[in-house]
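Please read the structure below before turning to the comments.
With one protein chain withheld, the remaining protein chains of the complex are depicted in position.
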Amino acid sequence: MLGEGILKGLGETAKNFAGSFVSKERLTTVQYPEERIAPIENTRDFPFLVYDGAEDADEAAKLAGLRCVACQICEKECPPKCIYIVKSTDKKPDYVGKPQIYPARFDIDISVCMSCQICVEVCPFEAIKMDTEFELSTTDRFGGLLFDRDHLARSNQHYHKIHPTEAAEVDARLAEEKAKVEAKAKAAAEAAAAKAAAASAAPPVVKPAPAKEPGA
Amino acid sequence: MIFGLSLVFILTSILTVAGALAAALLRNLVHCALSLTVTFAGLALLYLQLDAQFAGFAQILIYIGAVAILVVFAILLTRGSGIPEHRSFSSSWLAGLVISAGVFSLLSWAVIESIPASAARATPQLTVQKIGQALMSSYVLPLEIVAVLLTVALIGAVIVAMPESSKGGAK
Amino acid sequence: MTPLAAFLIVAALVFAIGLAISLTRRNAILVLIGIELMLNAANLNLIAFWRFGPHPEALTGMMFAIFSIAVAAAEAAVGLGLAIAYHRSKKTTDLDAMTRMKG
Partner (left out) sequence: MTVISPFWTNLDQIFVLLQQWIESFFPLWLQPAVGSVLGVVAIVAAFPGIFALTTVLERKGLGRMQNRLGPNRVGPLGILQPVADGIKSLTKEDIVPLTADAAVHFLAPVVLVIAVFLGFAVLPIGRNMVLANLDAGLLFFFAIGASTELSIFMAGWSSRNKYSLLGAMRAVAQMISYEVPLLLSSVVAVMITGSLSTVKIVEAQSGFTGIFPHWYVFTPWGFAGFTLFVIAALAETNRSPFDLPEGESELVAGYFTEYSGFKFALFFLGEYLGMFSIAGFAITLFLGGWGAPLSVLSFIPSWAWFFAKLFCAICFFIWLRGTLPRLRQDQLMNFAWKFMLPMSLLNLLVAAAWRFLPEGPSRWVVCSAVLLAAYVLLGRVLMRHQHLGARSYRYAD
């Protein structure tokens, strides 16, 4: 019969219309500035540099804890080429104490960045992660959106706050690596000490069979 | 009341004549058609002044509503014509002008000479109902004839204007 | 200058302009517009005479005008149909070129 479909359709919209006044959960609109929904776990907006140190550390402490060693892999891998790194001339000790180069200048132009997270994936040192901060509007279109190293550096605690699970894994891996390095360093130190002791106890004897292979 | 005529009449007649002149002189075809519509509207107003309400509204409905759109559609359908815009006047335009001027002077001379200054008639009591009854009683034959004529004419116009391909089947 | 004479003058003027259009313009559709104007001028005459005539309640003038409006509309349709058909076959609506009846 002609017109049946129309009446069914009208009934449907009428039900929606009436329903929206009656049951509140039908209306899914979130009044953005006033109400906010919590960002889900792996939201990502623009990268930031991680440093191990206190949340409110000063410039020097931030730089000291900075994990980035200016290897420029992320700069090369970044599709829109929005990362610019200038290596430093001197070195600074990293989290295991080994002296490493650090970025004298590390700029990201977030107006170019497309939040693809490739820099995070390629970074071997867990130095760059994706932030969830999206209210970054500025009046100045060029300078305002070009973040330098100090602006990008955020503490590990912040990283834990925004991506808890991921941060935990990263910390576990770093701790384990640190432990391995220390174990090796300790073993190397023992071997050095043993050799030094052996050398001092029998200097004239021909070099004895090598000592036990240090712990693998 | 300038020399015996009401102001409204003068304004509408100026509007009508201006529209007609514009239709004659304008170069762009669609502008001619639109000025034609202005003339139709002016004429409808003149009918209303002559208390011919039904004729005035019928004029608006039929002419402005349908014929003007028909003319404009025809103009659009025949746009690719070969006439270069600048030579839109036919070769013997002067003769045409002289003839129409002669006709106009003849008509106006006849009008001024023959019409006695008769007193203004009382406005006739005219309702649409009377027109309806007249249509049904004394004019029923012309009504039927016009009805038949309209259908035949329009079907003919459609067949004439139909593109060759679909008409081929009719042969 | 009685109102009737004024109306007739206006009608004559519109008629003359319609005649001028159809005589001087080259485009077939504009000639049809000219004819349309002439028909309208005639209608105006009819209604003017009906209104100022001896017995207006006889409705003859106005009925005549209404029928003539209907007929003029039909005529316009047929005329435009012809113009479109001619344009489709000969790709021009130039009146000076329409000299042969064939085709």
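Read from first to last, the chains carry the letters A, B and C; within each, the first residue is number 1.
The criterion applied here is as follows: a contact is a pair of C-beta atoms (placed from the backbone, for glycine too) under 8 Å apart; a residue touches a chain by one contact, two chains touch by 3 or more.
Note that the structure is a prediction, hence the values are computed from the model and not measured.
> For the chain that is not shown, enumerate the shown chains it touches in the whole assembly.
Contacts of the omitted chain with visible chains: A, B.
> One chain is left out of this view; which of B:Ser92, B:Ser105, B:Thr127 or B:Thr151 touches it in the full complex?
B:Thr127
> Among B:Thr37, B:Thr78 or B:Ser100, which residue is in touch with the absent chain?
Of these options, the touching residue for the absent chain is B:Thr37.
> Quick one: say which of A:Thr29, A:Thr89 or A:Ser200 touches the chain that got left out.
A:Thr29
> What chain A residues would touch the chain not displayed?
1-3, 6, 9-10, 12-14, 16-17, 19-21, 26-29
> Contact with the hidden chain only, please: which chain B residues?
28, 30-31, 34, 37, 53-54, 57-58, 60-61, 64-66, 68-69, 72, 76, 126-129
Following the convention adopted for this analysis, only the chains that are shown with their structure count from here on.
> Taking each chain's centre as its mean C-alpha position, how far apart are chain A and chain C in Å?
Centre-to-centre distance between chain A and chain C: 85 Å.
> As a quick test, compute the distance in whole Å between the mean CA positions of chain B and chain C.
Here chain B and chain C have centroids separated by 5 Å.
> Any idea which chain C residues touch chain B in the complex?
Listed in rising order, the residues of chain C that touch chain B are 1-10, 12-30, 32-33, 36-37, 40, 43-44, 47-48, 50-53, 56-57, 59, 62-63, 65-67, 69-78, 80-85, 87-88, 91-96.
> What does chain B use to touch chain C in their complex?
Contact set of chain B toward chain C: 3-6, 9, 13, 16-17, 20-21, 23-24, 29, 32-33, 36, 39-40, 43, 46-47, 50-52, 54-55, 58-59, 62-63, 66-67, 70-71, 73-75, 77-78, 80-83, 87-93, 95-97, 99-101, 103-104, 107-108, 111-112, 115, 117-118, 120-121, 124-126, 130-131, 134-135, 139, 142, 146, 149-150, 153-154, 156-158, 160-161, 163-164.
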